[in-house]
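Below is a structure I'd like to ask you about.
Excluded from the complex is one protein chain; the other protein chains are retained at their positions.
Going in written order, the chains are labelled A and B, and every chain counts its residues from 1.
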Amino acid sequence: MTGYLRPTSLADAVAARAAHPDWLVLAGGTDLMVNAPHRPVPAGIVDLWGCAELRGIARDGETLRLGAGTTWLDVVQSALVAAHAPILGAAAREIGAPQIQARGTIGGNVATSSPVGDSLPVLLALDATLGLASPRGRRVVPYRDFATGYRTTSLDADELIAAVVVPVPDAATRLSWRKVGTRAAQSISKVMAAAAIHVEDGVIAWARFGLGAVAARPIRAAAAEAAAAGRPADEATARAVADALAGEIRPITDVRSAADYRLEVAQALLVRFVLNAGRS
Amino acid sequence: MHTPSGGSVGKSLPRVDGVAKVTGAAHYLDDLVVPRLRHGVTVRSTVAHGTFDGLDLDPAFDWSQITVVTADHLGWGQGLAAGGLGQNHIAMLDTDQPALVPVGGRIKHVDEPLALIAAPTRALALAARAHARPRQTAQPAVLAIDDALRAEVKLYGDDNVFKQFLIRKGHATDDELEAAMAGADRVLEGTYHTGAQEQMYIEPQAMMATLDGGIMRIAGSMQCPYYVHKAMKVLLGCDAEQVVVTQTVTGGGFGGKEEYPSMLAAHCALLAQASGAPVKMVYDRDADIAATTKRHPSRVHHRLGLRADGTIAAIDVDVIFDGGAYLTLSPVVLSRGVLHAAGPYRCDVVRVRGRAVATNHPPHGAFRGFGAPQTTFAYERQLAKAARVLGVAPWDHRDRLALRPGDTTATGQVLERSVGTDDVLRAIREAAGPPPTRDGTNRHGAPVRRGRGHAFYFHGAGFTGSGEQRLAGRATVVARPDGTFEVLASSTDMGQGAITIFTQLAAEALGVPPEQVRVPDPATDHVPDSGPTVASRTCMVVGGLVDRAARTLRLRVEAWADAAGIKGDLATRAAAMIAAMIERGGGDLVGGGVAETVQYEPPPGIHWDDATYTGQAYPCYGWAGCLVDVEVDLDTREVSLLRCVHAVDVGRAINPVIVRGQIEGGTVQALGWAVLESVVYRDGKVANASMTNCIVPTFADVPDLETIIVECPYPYGPSGAKGVGEIPMDGPAAAVANALEDALGVPFDRLPILPEDIARALRPGGGAGGAGGGAA
Partner (left out) sequence: MSLLVTFGVNGQIASVEVSPWKRLLDVLREDLHLTGTKEGCGEGECGACTVLLDGVPVNSCLVAAGQCDGRAVTTVEGLARGSAAEPLLHAVQRELVARGGAQCGICTPGIAVCAAHLCESGALVGASDPRAKVRELLAGNICRCTGYQLVVDAVIAAALPDGESAEDGAGDGGRGDGGAR
């Protein structure tokens, strides 16, 4: 039958994980408990829901540090997020519905690493880093290297995600976010895009584009970013960005959407982001 | 307006089951606690077409507590009384659908029931199912209408046609029709497709069976206890008294609990008999979406012959419904589809052809609107295109052509009364306001395009033709010695408010406060057969029976009391009458009270010819107009519904709040069908069988609804009421499509209209599918 541990500190959590590498690490359950009666009964549960050390949002120098157990509701209600990473708040507000936001956690979203994980393109655009903990110690990895394939990550078998760290963008960085889902709320994404575009005197110094639901994992659109860098934030650049994007993503058709639509909309979103950056 | 005593009709009495529902006290099937209960699950096919070669049970699994049933080794033909069964089919209109595919028998769709498993816990039943593997051999499947019509693979008869209809008005031969069409100045031709739609009642299918002293007791979530009763008699091979079917509080139906509960009841009954214990089956959402009936996908070809002055010279409609693997209710759904296919418009020459074809999809069946939404979509798209090419304002165009008293429908029915055309059109024009600004920008900075669409439609209330006469529904009202009055009818409350409406009608007719009236749960050993809870008939037809039974009872009690010199209110007088009857031996008492049962009597002048499909298709019609404003995000092709104004003629609103709830609920199902709801079939299987992927509208997807109740009383309905349940489903989807064409300038002739479809239509060389008429 199912074993159960409820660590109350990160150290205990790491120990529990190390002692039971085959147990399910459970936080808010919004993914792992879907259709639970039809899932295999786990050998045990390491329940992180009660681990206060993992939950909370704090300013740490030029970064925001979000504990992995921070819920979307926490993010929605956070003045720090609203001030410094508004697109993360916007993404949180569009995750599921209030019941899901009350339980889903940022660490869970990162660990599950679904291609439709709603915060993940934002973390890419913000160039977030992850704090990982294991009995071997702690390490910091850039989020952009974390998702390795369809629902796979570089998290080691004895590791836990402790925190998500978001650099606070400067005033010249325009942030954009848009989720295109199956309906207005409680929806799964068809296409998501997030952008951080650094504009100086109307010229894009650099851009980071994070995309979701257009590949097996959340991705940065490197070619589109290159097409934007050093160019004015205008129609011609926007078109170049869209063309570059077409060369680097191959979305699929599934029960929720179509490949051609996904590409077209991903292009349209980046075009809009570039134009909006030029206007503001 | 309102009679001083009683005075219940026309008021928004809070629903009588309201407090139980908001406190959680209402007990649905899955809430019932039953000793020794076993939980049933279904082993289903995974091929769309093939043979069932046998069931392998994993010998490593502990089967000691498990009951497994396949159609073999059962006592078919021996009858329940002999410990056996009757016939292995679900009795509805035909005998083609088995309760379980027998070993060696033909599998006709994915997720077809092959075997049943019961266990003391649900978890154990699910575990057992994981160790039961059906062997199947696949054959080529028929998954498209044209493949069905080619009939290279035969699923039903020689031609795969379950049923066909032909309606002719104003002509005798196809040549005459073509001549009339040739006489038109312009012919608009279009092909319209609609997809399957899931009812998505929030309470999944749920049923329980107990074999108790030779009597099979069925309880569960259902619309039609006597449909289940009929099916059980055949399945079990028993008399009417050996099966008792009781409806429990039902969490939504919308047609989805019209025929399928008979299948589920059959499965529970088979397991109850085999296991000797009560058996409950509550479907998982995924199984419910995958295996139970949905709205028929359709292809409707429509030719509209227009004269230069804009009037209609001829209408020709060809309707094809994908019936799925078994006949179920498809002929009746098709019937309603073809009877509404010409629309509520004047035209002297009409041909409507209809076919329901067999495919290897899970059977399609009843869903609010029952065939009419599919054909309404086609004719209201055609009307919108006609208005565009003629350059006439949409409401003016419809106003000019719409049926009025004295006009005839496609079946030659002369409309005499309760035609809401003028009142509906006046109401909706008054509410319309200016159209939305065409261009703008939304909160994302994306450009948007807006548009407005219109639709006008009608819906026949009650069973088709002589259906109500054949059905001969009955209802009883009982005066009880405790001073209460009971309404006994088999019509079920599935949320639509039937028991509140019955309470109000009985209270009004009896002249008593509604608190004195009770409507017990329908059980077939306790209530007469009032007919099924379908076809927008519950208030108009069965409510009429309740009204008449109550009036008859009141007159009888008052006559007795007057003669006996008993004064007081009706309850007091009835109690005295009951006491007197008991003194005389009580032989006339029914359930300890005085009862009156009445049977349906048709209004005068109903003539219907089933052979030629001519005459009075319905005793009366509801009429409705819908206006929808849309906004399309040109970056993402997402559609926002800005406004939806819906004016519906219901005859008389017995309970205005309940009527509003019916209209608004139907409206949102229709809006969902238009722009969100999609059942994705892949190789005959529902590929999006989860609530996450098979979506319906949320609170955030619809605008505030502007609902206008129009009342054109129907003299033969109780207090003037006619149907309201289905008509709100018929037209809003066409209004949405018309609004999208108005916004974007390209036709949308296929439902649902998803952002992907809009994107495709707007691409160079795109086109939204279908042969988009003459739209500019």
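Please note the rule applied: contacts are C-beta pairs under 8 Å (C-beta built on N, C-alpha and C of every residue); 3 or more make two chains touch, one makes a residue touch a chain.
From a predicted model like this one, the values you see are computed outputs, not experimental measurements.
Residue-wise, the contact with the chain that is not shown comes from B:203, picked out of B:203, B:486, B:508 or B:547.
Across B:26, B:138, B:606 or B:762, the single residue that touches the chain missing here is B:26. The missing chain, though absent from the display, is touched by one residue of B:250, B:476, B:688 or B:738; that residue is B:250. The residue from A:11, A:36 or A:140 that touches the chain not shown here is A:36. The chain not shown here is touched by just one of B:66, B:148, B:177 or B:696, and that residue is B:696.
Touch with the hidden chain on the side of subunit B covers residues 10-12, 14-15, 17-28, 30-31, 33, 199-204, 249-254, 284-285, 423, 427, 494-497, 653, 655-661, 663-669, 690-692, 696-700, 702, 704-711. Residues of subunit A that touch the chain left out of view are 1-4, 6, 26, 28-30, 33-37, 41-42, 45, 47, 49-50, 73, 96-100, 102-103, 184-186.
Just so we're on the same page, only the chains that are shown with their structure count from here on.
If you average the CA atoms of subunit A and of subunit B, the two centres end up 43 Å from each other. Within the complex, the subunit B residues that touch subunit A are 122-123, 126, 284, 286, 444-446, 635-638, 676, 680, 687-688, 692-693, 695, 697-701, 755-756, 759-760. Residues of subunit A that touch subunit B in their complex: 34-35, 37-38, 97, 178, 180, 182-188, 190-191, 255-258, 260-261, 264-265, 268-269, 271-272, 275-276, 279.
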